[in-house]
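With one protein chain removed, the remaining protein chains of the complex are shown where they sit.
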Amino acid sequence: MNNTDEWQGKLQNISRLAQFNTWLDLEVVSATEGEVTLGMRWKKEMGQYNGFLHAGIQGALIDTACGFAAATLSGNVLASQFTVRCLRPAVGQSFRVVARVLKPGRQQIFTTAELYATDGGEEKLVATGDTLLVPVQT
Amino acid sequence: MNNTDEWQGKLQNISRLAQFNTWLDLEVVSATEGEVTLGMRWKKEMGQYNGFLHAGIQGALIDTACGFAAATLSGNVLASQFTVRCLRPAVGQSFRVVARVLKPGRQQIFTTAELYATDGGEEKLVATGDTLLVPVQT
Amino acid sequence: MNNTDEWQGKLQNISRLAQFNTWLDLEVVSATEGEVTLGMRWKKEMGQYNGFLHAGIQGALIDTACGFAAATLSGNVLASQFTVRCLRPAVGQSFRVVARVLKPGRQQIFTTAELYATDGGEEKLVATGDTLLVPVQT
Partner (left out) sequence: MNNTDEWQGKLQNISRLAQFNTWLDLEVVSATEGEVTLGMRWKKEMGQYNGFLHAGIQGALIDTACGFAAATLSGNVLASQFTVRCLRPAVGQSFRVVARVLKPGRQQIFTTAELYATDGGEEKLVATGDTLLVPVQT
């Protein structure tokens, strides 16, 4: 499957199967082989003490986008490990995460992601992260 | 504040201020200086495609427990970076995360955590993680 | 192979095949299935600007010990990713790193390590780390 619209639709359907992704109301904004962008709107239930986006949800966005990017090249995958680097306060009305595959492989897939927040019309990089995944053996 | 019950109550109150912690219904099981245990019950809205606990929520548990452990020694803190290592499928009816401070400091606090799942009465280590935090400058 | 002395001798021989390990003059202090301890004496060529042990050599100790621990359970392995957390200044006349396998697997092996420095007769934990490895496919 090479077509962008096909990947976008397919990943959106997969995302709906994950109940927490549905709670987050994740939108697959674009998807090509090796790169996926997700969007999410802020709601107050997502907040940390100070009203920032909870670090766990930052992790969910990074992990999910990395998994989707890996899936476009390697089929079913599972995350082994992921890291989130919190560069700036994650404050905004909407969020966008862009993930891409650095190196696909038979044994493991290296991916990286950037998380942006749009606050009052201005978009800022708020976090970076990376995920190492393995293909699901069948 | 040295008393365990005091820390437990204080952290439980802080946790209620974080809307996402409330959605997760996190319980502060125990808290001493430098070590905190949180508990959480599974609900299906927390699921990944395959019914495992979503990796983002594993991250939320690890990040929150590490932050609470750091707070018992260093007051207000912010996470700089956290990592989650997914050792086994995170499947269970309840979850328990134990975080402790490896090294407190003026500039940064190193913490580590272990996440356990109880499935059918048996508890297993499903993930480990670590969080690096900074004191909030006031 | 279950015998501790056998693993110690075997890993010491393997270590001699790695030229950088020979330059470091790594000693396999003990080795059982899933846990390996290495020792190293300080020499001034290992120094950072301030006379601390160079962070890269801290990484070499952690990565090598984790690889050896993984090898006792999984045969030939390659590191995918490793992290070093620098808790305290790595100053000492000798160093000891203890690595153990958290979770061996067919697709990947999770390991963790602690690095200690002995300075003037007192031993301190100076760094922790972890390494994710994959079995070498033959």
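Order of writing sets the chain letters: A, B and C. Residues in each chain are counted from 1.
Simple rule for what comes next: contacts are C-beta pairs under 8 Å (C-beta built on N, C-alpha and C of every residue); 3 or more make two chains touch, one makes a residue touch a chain.
Just so we're clear, the structure is a prediction, and the values are computed from it rather than from any experiment.
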Given C:Val29, C:Leu73 or C:Cys86, the one touching the chain that is not displayed = C:Cys86
Using the definition of touch stated at the top, determine which of A:Arg16, A:Lys43 or A:Arg88 touches the missing chain.
-> A:Arg88
State which residues belonging to chain B touch the missing partner chain.
-> 80-81, 106-108, 132, 134, 137
By the contact definition given up top, give the residues of chain A that touch the hidden chain.
-> 83, 85, 87-88, 102-103, 110, 112, 125, 128, 130, 132
Had the left-out chain been drawn, it would touch chain C at residues 14, 17-23, 44-49, 54-57, 59-61, 63-64, 78-86
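Methods note: only the chains that are shown with their structure count from here on.
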Per the centroid of Cα atoms for each chain, what is the distance between chain A and chain C, given in Å?
-> 34
Find the geometric centre of each of chain B and chain C from their Cα atoms only, then give the gap between the two centres in Å, rounded to an integer.
-> 29
For chain A and chain B, let me know how many angstrom lie between their CA-based centres, rounded off.
-> 22
Spell out, as numbers or ranges, the residues of chain B touching 2 or more other chains.
-> 83, 85
